[in-house]
Each structure stands twice: as C-alpha cells, then as structure tokens.
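Let's look at subunit A:
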Amino acid sequence: MMATPRIGVFVCRCGINIGAYVDVPKVVEYAKTLANVVYAEENMYTCSSDGLNKIKEAIRKNNLDRVVVASCTPRTHEPLFQATCEEAGVNKYLFEMANIRDQCSWVHMTEPEKATKKAEDLVRMAVAKAALLQPGDEPEIDINPSTLIIGGGVSGMQAAISLADQGFNVTIIEKEPELGGTLRTLDTLFPNNMKASQVLEPLLQKVKDRPRIKVITNSKVKGVNGFLGNFDITVEGENVSENFNVGTIIVAVGSDSFKPNGLYLYGQDKRVITQAQFEELLKTNKVDAKSVVMIQCVGARNEDHPYCSRICCNEALKNAINAASPNREIYILYRDLQTYGVHYSKLEQDTKRKGVRFLKYQPDKPPQVTAEQNGLKIELYSPTVNEKVELRSDLLVLSTPLIPVSDAKELSQLLKVPLDSNGFFMEAHVKLRPIDFATDGIYICGTAHSPKDIGESITQALGVASRAAIPMAMKKVRTAAIMSEVDQKRCSGCGTCIEVCPYNALRKNDKGLAETIAAVCKGCGVCGATCPEKAITMHHFTDEEIAAQGLAALKEN
Partner candidate 1 sequence: MKVAFYPGCTIQTDQIGYEASVRNIMPKLNTELIDMEGASCCGFSPFSSFNEAAWYYSSARNMAIAERMNLPMLTLCNGCHLSFTETKHVLTKDQVMKAKINEKISREGLIYSGCLELIHVFELFHDKLGEDKIKHVVTKPLTGLKFGAHPGCHAIRPSKLIRPDDSENPKKLDEMIQWLGAETMDYPGKIDCCGSSLASTSGKTVMEMAGEKLKNVKNLGLDGLVTTCPFCFKIFDNRQRAIQSVIRDTSIEIPVFYYTQLLGLAIGLKPEILGLDLNQSPIDAVISRIGGL
Partner candidate 2 sequence: MKPVLVIGGGIAGIQASLDLADRGINVHLVEKTPSIGGVMAQLDKTFPTMDCSICILAPKMIECLRHHNITIHTQSEVIGLQGNVGDFFVKVLEHPRSVDAKKCTGCGLCSEKCPVKRPSDFQAGLGQRKAIYLAFPQAVPLTATIDRDACLWFTKGVCKTCEKICPANAVNYEQIENTIDLNVSSIIVATGFEQYNPKGIGEYGYGRYKNVLTALEFERLVCASGPTSGILNRPSDGGIAHNIAFIQCVGSRTQTNGYSYCSSSCCMYATKEAVLIKEHEPSSHVTIYYMDLRTFGKGFQGFVDRAQSYWGVKYVRGRPGEIIEDPNTKNLTILYENTEVGKVEKDLVDMVILCTAAVPHRDNEKLSSVLDLRLDEFGFFDTKDPITAPIETNMQGIYVCGSCHGPRDIPESVAEASATAAKSAEDEFRFMVNK
C-alpha cells in the first residue's frame, strides 16, 4: 500500500438542484472530519470550467492524490471529472463520485435535514472507498481500419460508400442474392414521387465503383468474437464460408412489413391488400377500382405493436396521389395523420388538393368491413360529424407498420447488443447517442433502429459512417481500466465465469485457466460475483473497497 492517502472532497450545490435541499456547507464541514480528508470545499457548479479549475488548483495546492466529488450522476459527469484529475496529475482511477443529487436531493426534497444526513453518509462512503483506490492503467488497443456492414440495403450501401470515401475498407454482408433491400420492392418514393430506381441504381453503381467495398451476398453472419478494433467475424452462405477481422461493425439489417392476416378480411378477400401490393398494382397500371379506401394504423399503435410506424401515413398519401383521378374516389381513414415537418405537410396539402378525402376514426371504434358482391362495405363512426358513415369501395388498402426482421433476436445475441421492447435494436441513448450501441465499436442505422423514410435512413447511414470512422481514424483507442482479473493461483478452471460473461471478455488460456481480455471487459462484475473460488478481483470495485463503503454506510454520523 502507498503512503497515507490525501483525499480532497468537492461538494457541489448544482445551483439549487442540490443546494436548495441539502445543507452543503454542513456536508463540507463534515467531510473535513473524515479520515484521510485533507481538503474540502463547496462549488456552485463543479462541472463548470470555473469549478474544474478549482479542483485542479486544490489538487496542486494541497498535494491531493485522491479526489471525491459529491454532486450529480457519474453517468454524465464521471469522465469529465476524471479527465480533470488527469490534467492535474492524478490518475483518473483515484477519483470517486458520490451522487448527492439523483440519489439524494432530488428524491428527498421535502426532508432537507434527512437529505443532508444522507449526503453526509454518501460522502463518507465515497471517502472510505477513495482511500483504497489504486491507480489504473488503460490498455491501448489497435483498431483495424475496416468495417463489417450487416445488411446491404439503402442504409448499408450508403454507409459503405461514405466509409470507403473516407479511406476505410468495408465488407457488406447481405442475406439476399442482391443488394438493395426494401428499396428493390418500391416503385415511387415520398415526398417528391422520385422513382426508387433513381435512388437504387446510383447507390449500386457507387458500391461497384469502389474497390474498398467488398460485397458478400447470399450470406449471414454466423459468429462474432472480439471487441472494438478487433472483431473476428465468421460469415456463412450457400457457397461461402469466410473468416475475417474488422475494427467496427454496422447493423443495417432493415425491417419487415407486418402482414395483416385476418385483419379487415385480409387474406380472405382479394380486394383487401397492403400498401406494398397497391404500389405494385399502380406501377403496372392495374388499378381499375372506382373507389379506393385506405385504413391507417392496421396492427399499429395497439397492443400488438404499441408504436407509430412513422412512414405509413406518408406512404398512403403518396399512393393516393398516384392513384387519384377524376373518376376515382379515394378515402383515407386515419387516427392521427403523421405528416410532420415541411415536406410532409406539403404532401398532405397536395393530396387534399387532388380530392382525396380524409376521415378520422377512433381506435376503440375501428372500421367494420363486410364483403359484398358488388364491393366492400366499410362502416365507421366519424367523430367529426358524430355519425356513422358507410363507404363502398372496390379496393381496400391496409397500411401496416414496419416490424423488426425475423432474425433480429439472433443477431442481437450474436453481437451481444440489446433490443427494445418492440424488438428493434436499442441504441446507447435515445437522445444523444441515437446511432451508437452501448457496446463500443458497433453502430446502428436505418429501419433496423426504428421505422423511418429513405432520406432519414441515408442520414443515419452517413451518421454511422462518421461514428465508426472515429476509432478507425485514430488507429488506437484506450479502454477503461475497470476490469476483472483472474488470480491464476486460485482459479480452478471451472469456466463458469466464461459462460456468464455478457461481453465474451473471458477466455481459457493454455493452462486451462480463465483469463480476462482486458480490452473487451466492461467491468460489469458478473464474473466476480459468480466465481466460486473468489479468484476474480474487480479492479476499482474490489471486495475491500465495496466492504469499506458498506461499513461506512452503516456508521453513525
């Protein structure tokens, strides 16, 4: 063990977030009484550039070698304070945070005295741990400047093109015989009725023209091992079995369309079709219906798929415009019209100008469809006119949601990335990291993320091309020193830790004993908790450190 630790404690007011409910000066005074604390101060906003400078100054002036910040959540602010410590010469792993905001002031607003005591408890715990912290060395890993793109539709191709144009090598894996994905099945695109081929052909050509892009069709990813910078990929297909190494992975597998079997007579009456089928008819000029009715939200925004699929309203409008003619009546039965933004608002206005009619229906009173000889009878209650309305049509077109691809789960398990409650891939953070996975080196774009239109998919594809390029351009990445370490003398080689690790971060070495792959390990602690021999140490969360925190929690103050 080193010399007696010199801990500095910084208690943040966070404006009034903490300061209005916790007696911050009292907590500061309390901190000064704790063992190993040689300095304590309060800040208005510790994370402001002024606050950070104060930390650095205090480190220098007081020769601090451990820092505790009692403020908000490490989720957003730990890296910031760690970097600040490093700038002042203190190893970032000698830093500890006490969350006296989310875990204290924010939840105990009505009991300021108790909140203050709790803040003192949290500081005491953090100080107890800080005293035992050891500096950490972050391993540096080399990044293979090449990318695997799973899925060769619009998103996959666009991402590949951009990455190639940034100087990186790309391999696209596509399970179908050809690239193109859903774009192949479309005829026209909204908002400007562009031909799908006008988008598809140039992309296909650009992919062909770039020697840095390798395409493997008719194949699927069967194995993924490794970590950011160093993923070992196994691909298998009809005549293909390949192994290669990439630095980053992009998921661009697209989505499927929900088939409304049994809904509104779909599957029972051939006059009831989906938008995709309608588009096919329009393309080949085979629509001779005098009256067309469209129903939105079929199988969407309900218990089965409790989300809005974003594009169905606009798809219906596009098809309605293309089908509009003076001899044809078109009705769109909707719940809420999702014509958002500048372009789709215009699309809505254009559709209305073409004479297409809109009727709102309520989700608890959906349209009733009956098949009759001379057409389909559609009855619905229209709240706008407070009456039951009856429509007759020759063709009923159902707008259904996009759903995750059938092998999404399989892929998510292969990559060890999560799916959300609707089965779409789940990003690291909905607002600020929409196209990253929490797992480093893997990214998500296109409708595999959530329903969206082609322009939005292209945007996300370009986005992941930037995200993936970051580690690849830097060629090396430092990973966290928070990781497991297997004591080779105590390990019995049972292999349980390897089985339970969610990140594939443990392997058996040539002695048959477990060993950590430092670069992949996320420090989650599952192995450490599982090991029957207690052979695994979780750096930065050692048994001693956690015990110290626990005992400190139980102390009276």
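In the analysis below, a residue touches a chain if its C-beta (ideal position, glycine included) is under 8 Å from a C-beta of that chain, and two chains touch if they have at least 3 such contacts; residues count from 1.
A quick word on the picks: all candidates are chains of the complex that A comes from, given by their letters.
Note that the structure is a prediction, hence the values are computed from the model and not measured.
A.B. asks: Could you check which of 1 or 2 is in contact with subunit A in this complex?
C.D. replies: Spelled out: of the options 1 or 2, subunit A touches 2.
A.B. asks: Which subunit A residues qualify as touching candidate 2 in the complex?
C.D. replies: 15-17, 20, 44-45, 47-50, 52-53, 72-73, 76-77, 79-80, 83, 162, 165-167, 189, 191-192, 194, 198-199, 202, 301, 306-308, 310, 336-346, 349, 360, 362, 383-386, 420-421, 424, 429-435, 449-450, 453-456, 458-467, 469-470, 473-474
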